[in-house]
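Note that one protein chain is taken out, while the other chains of the complex remain in position.
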Amino acid sequence: MSSIDMPAVAPEIPGFRERHASTIRQWRLYAHLFAGSFSSMLGLGLVVLFLVLAIFGPVLAPYPEDTLGAVKLGQRLLGPSFAHPFGTDEMGADILSRVIVGARTSLWIGLVITGIGAAVGVPLGIIAGYKDGIVRAVIMRITDLFLSVPGLALALSIVAALGPGIMNCVIALSIVWWPGYVRLVQAKTLSVKEELYVESARALGARTPWILWHHILPNCMTPIVVKASMDMGMAILSAASLGFIGLGAKPPHPEWGAMISVARTYMPDWWWYSAFPGLAIFLTVLGFNLLGDGLRDILDPRSRGR
Amino acid sequence: MISFTFRKVAVLIGTMIGLAALTFLITNVAPGDPARLVAGPDATNDMVETIRVEYGLDRPLIEQFAIYMGDLFTGNLGRSIVSTRPVLDELARYVPATLELVLVAMALGILVGVPFGMLSAVYRDRWLDQITRILSISGVALPAFWFGILLQLFFAVRLEWLPVSGQLSLTALAPEPITHLLLVDTLLRGDFETFREALSHIILPAVVLSFPCLASILRVNRAEMIEVLQSDHVVAARAHGISSTRIVTIYALKNALLPTLAIIGLRFGWMLGSTVLVETVFDWPGIGLYAVSSALASDFKPVIGVTLVIGFMFMVTNTFVDLAYAWIDPRLRSAQ
Amino acid sequence: MRNWLFGVAAASLIFGLAQADKAAAFERVGDRKVVVFGGRQQIPVLDPHVRYDWSTRMMQQAVYDALVKYEGNPAQIKPWLAERWEMSEDGKTWTFHLVDNAKFHNGDPVDAEAIRYSFERGLKLNKGVAWMLKDFLDPGSIEVVDSKTVRFNLKTPYSAFLSFLPWWYVVNPKEVKANEVEGDYGQKWLTDHAAGSGPFKLKRWEPNVLYEVEAVGDYWKGWPQGEKNRPGGVIYRIIREPAVQKAALMRGEADIVEGLTPDDYVQIAKQKGIAIQDHPGMTTFSIKFNTQQGPTADKNLRKAIAYALDYNGLLQIYNGAAKLQTSPFPDAIRGYVNIPGIPRQDLAKAKEYLAKSQYPNGGLTLEYYHVAGLEEARRIGLLLLDNLAPLNIKVDLRPEQWPNMVAKGSKVETSPAMTSVYITPISTDPDAVAYQYHPNSYGQYFAMSFYKNDAVTAKIDEARRSSNWDARAKLYAEIQSQIVEDQPEVIGMMQDRRWAMRDYLKGFSFSPVRFTGEVDLYPLWIDAK
């Protein structure tokens, strides 16, 4: 490290603002456009709230022991009250606490599924887009195979085979999630590949990995970011759906889908039991979708209105 | 055209084989033992073995796989171990119900999604647009199972406007099948009482199923409308004195329908997947429910069968979408 | 233009709304009322010799008859197709004399050949009910003495023989043979057809939706509620969601439902027009330990867990609609004795036993398996998790699909440390319960403990061969107390059997020997205009 020559510091380096004027303008424009849209801000608000709950959940929960499986049979199925704003469940646990701590599980589910989906799908997509011939054919055939049947149906059979449990749900959904990224990134790579600057970089003898990393990937980032934001929500929703069918998280772990799966048998007389976890799923997914939608609006110049 | 058709069929067959192999392998990774389930709680080991032998479950996996794939070519999807019936027969029973539900939901999605997408684009950034936007994104975010139960409780239990679940009330008899689609058959047979019955039963599940689809259609249609409304030919049409209504509902709509069609095709497949949730909530006797109850019983032949059927219907739909594209867009027509 | 566009929007909204559906009070066929049963479980196979579970057997009982029938509480064996029977001195030969007037739905008489064929079929298929008799009865050892007399020649005496016969339904051999395909004994056909002589015959068979049976007007045994009151038939409708079951009951779309949550029963009982059937059952809940492998092979650990559990919590989970077991045998079993000193929650004792075990300070995690979706089992798991915390024992709750769980429990190497199981004895004879603790049962779900005590095994064998009740009773008392001492399982409770029904549904007759949920449909009728 020490042997690397540091470039001489020019005496009059323009200030940060001047050097990055166009970048700053770009970001200010993004911020302006984003802030100007009510629905985008609503999405951001919901996502921030969700993240706060996920990070500080155990601190914020009024009855943290209830999230670890405390049994208080004396106070079962109490309606919403001051002590229990969301009521209590069939074991006497505070639903508010469980909903709050459940955010962390959901965040984890969303991150892992989206992360694995992107981590597998993006490289495959870039390779399929950049390489011709047999490599592309193989990757795209397999991708199409997975895409030829709705993910939920496929995930259902995988979880059914693996057995219920949150880990198996995550595995199943990750298995069906990556092809979406392959499709997206492959299409984008195909178009970027033809761009002049990529052609010239290739003509100048740049190595393929360098081109992929410096030209192709950055250009694919926008759609990836937008899709990932949307997918966070959809992954949470899908996991909750599997939880509902009865293939979800195992107790006493608080997970929203599994809570509804139990709570649905308590409808309608004990409505709060399913209403609040359902609302939590809904708002979280809504938040990520609105955020993704807003991001697409500002990041994708084609859809930009001004 | 012939080579085009041939290629389509070849892809279809290839995908079907791939899907069958994929699902077969996926569902056989775990040591689930359906034979035990159907043998009954008190069955002795040798009784369980009887069933295993009968269903070929005692053979090595690779052999089971070879047998299954071989049977597939003769149109044999195996037997459900729970019901003992051939999967193909069961699918024939359940597919029409699902198809009917999905078609009605799709119609609902298009009939509501397209006009509202249009309105949203025309009144862009106004209150109607903002509300539509939040509503449409909510549509995708709503957990279908939760929403379904809420609707059930409200419209069926509280207001008693609509039946709670099922496809027909208990003593109503389905008419002699013609198309196997209940709504169509009752109309064809002139049995309006049963038609009304069937209609009232299909509303809630169709609404729940159509909601996310409606939302997507609405959003895509809105975005496309906005783009088309800014396009040159719309400017020209306005300059020539064509009324805004006509421009929006005829000229621009037809252009915006092309991308909307693509999303309709995509959402159709997605809907088929969602039937596993909606049919469970509404006890709708279709393939989704069949898949769930089979999966929960580790009865995997039906699960593979349902996957194949869904994949098949999805691909057929996409072929239809391609055809519709060509029908709407003369440029594609002459290119073929 | 705006008006026009809004018109489109409004029209598309209105399109979605259809007329309101009026709730029907009860279903009718002609002038007869039809009883509607809303159940959660489907009936995939009706063949009485292939499959049974509560919903299947309820329908089998409706369309078929057996030689004898269980009725009443406590359950008693009543003559049915057989009007009387004799057992030989050595307990190996049983002779049954059939009633004269019994006939199948197609008019054929129910004769001795039909009985012989049905038992032979059941044994040869080696499915469903076969296990009950196959160790004692060869398919070829059933004799037709004359058209109304049939004789069974057992291999060894079997005291519980008669107690299984109510579950062996009689099929019409002529019809079955006519529909045989490739020597399948008519299995394919009987899956969704019936060839019986019971009070109902099949009318509609829509798998996954509903099953309708129609009352046989001239049923050979008559109708207990009287010809005037007998229903036109019964519809068994599948309703999977408890919330929907409740709704259907409230709206009168179903007359009787099963399988609600304990809290639902409490809630729904307050509603007008609803009656709750609540009866002590014979289904036991226990947590089976793996007594041969892993930490739970340590008897002191098992005892510690048994003393740590909050037994009152078990009852609370059922809202009080359950009764703690005082013996490994349910109360309704013949020969049941109350075992004093059966563990109840006592933390001091629990710690004492823990101290004696190989894990004096706890610090271990035990798996608790339960059937995915079985609510009460899950909650008991939570309770256990809470109760074992003071012993520094962690519980890992594992929901699992039934077939997978059974597969796990079929081998001693894979059998979990703790598995929660509900067991309904198939008959009231003590052998039906005691045999669970016999090594011959290893591999069955109720033998997941892999309990091994040679003295107990010997006593079980002796008791099942003896035809002297007093001798047997003494043996069973000893067996019960030894099992409590060995603690191969947490001996839990017996949940009540409950149904919620409309109060106009009459004739409900409970018998503890039936499965949870199973109802004898024969005497039901609707008392309303």
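All chains are identified by letter, namely A, B and C, in their written order; residue positions are counted from 1 within each chain.
In this section, contacts are C-beta pairs under 8 Å (C-beta built on N, C-alpha and C of every residue); 3 or more make two chains touch, one makes a residue touch a chain.
Keep this in mind: contacts and distances are computed from a predicted model.
Participant: Pick, from "Sarcosine oxidase subunit delta", "ABC transporter ATP-binding protein", "NADH dehydrogenase subunit L" or "Sodium:proton antiporter", the protein name that UniProt gives for the chain of this complex that is not shown.
Facilitator: The chain we cannot see is recorded in UniProt as "ABC transporter ATP-binding protein".
Participant: Could you run through the displayed chains and say which ones the absent chain touches?
Facilitator: A, B
Participant: Can you say which of B:75, B:190 or B:330 touches the chain missing from this structure?
Facilitator: For the chain that is not drawn, the touching residue is B:330.
Participant: Check each of B:242, B:262 or B:324 against the chain that is not shown and name the one that touches it.
Facilitator: Of the candidates B:242, B:262 or B:324, B:242 is in touch with the missing chain.
Participant: Among B:251, B:268, B:290 or B:314, single out the residue that touches the unshown chain.
Facilitator: B:251
Participant: Using the document's contact rule, name the residues of subunit A that touch the chain not shown here.
Facilitator: Counting only subunit A, the missing chain is touched by 25, 29, 32-33, 306.
Participant: Mind pulling the subunit B residues that touch the left-out chain?
Facilitator: Those residues of subunit B that touch the unshown chain are 230-244, 246, 251, 254-255, 328-331, 334.
Note that in this section only the chains that are shown with their structure count from here on.
Participant: When you draw the chains as points and link the ones that touch, which shape shows up: line, ring, star, complete, or other?
Facilitator: complete
Participant: Suppose every chain is reduced to the average of its Cα atoms; which one is closest to the average of all protein Cα atoms?
Facilitator: Going by the distance between chain centres and the overall C-alpha centre, it is B.
Participant: Which whole number of Å gives the spacing of the CA centres of subunit B and subunit C?
Facilitator: 37
Participant: For subunit A and subunit C, what's the span in angstrom between their mean Cα positions?
Facilitator: Centre separation, subunit A to subunit C: 46 Å.
Participant: For subunit B, jot down the residues that touch at least 2 other chains.
Facilitator: If we look for residues of subunit B contacting two or more partner chains, we find 30, 32, 149, 153, 157, 280, 296, 298.
Participant: Please output the residue numbers of subunit A that touch at least 2 other chains, ranges allowed.
Facilitator: Answer for subunit A, listing residues that touch two or more other chains: 160, 163, 246, 264, 267-268.
Participant: Of all residues in subunit B, which touch subunit A in the complex?
Facilitator: Those residues of subunit B that touch subunit A are 15, 18-19, 22-23, 26-30, 32, 125, 130, 133-134, 137-138, 140-146, 149-150, 153, 157-158, 219, 223, 226, 269-270, 272-274, 276-277, 280, 291-292, 295-296, 298, 300, 303-304, 306-307, 310-311, 314-315.
Participant: Mind listing the subunit B positions that touch subunit C in their complex?
Facilitator: Going by the criterion above, the answer is residues 30-47, 50-51, 80, 82-85, 90, 93-94, 108, 111-112, 115-116, 118-119, 122, 149, 152-153, 156-157, 159-167, 169-171, 196-197, 199-200, 203, 207, 243-245, 248-249, 280-281, 283, 285, 289-290, 293, 296-298.
Participant: Where on subunit A is subunit C touching in the complex?
Facilitator: 69-71, 73, 76-77, 90-91, 160, 163-165, 246-247, 250-252, 262, 264-270
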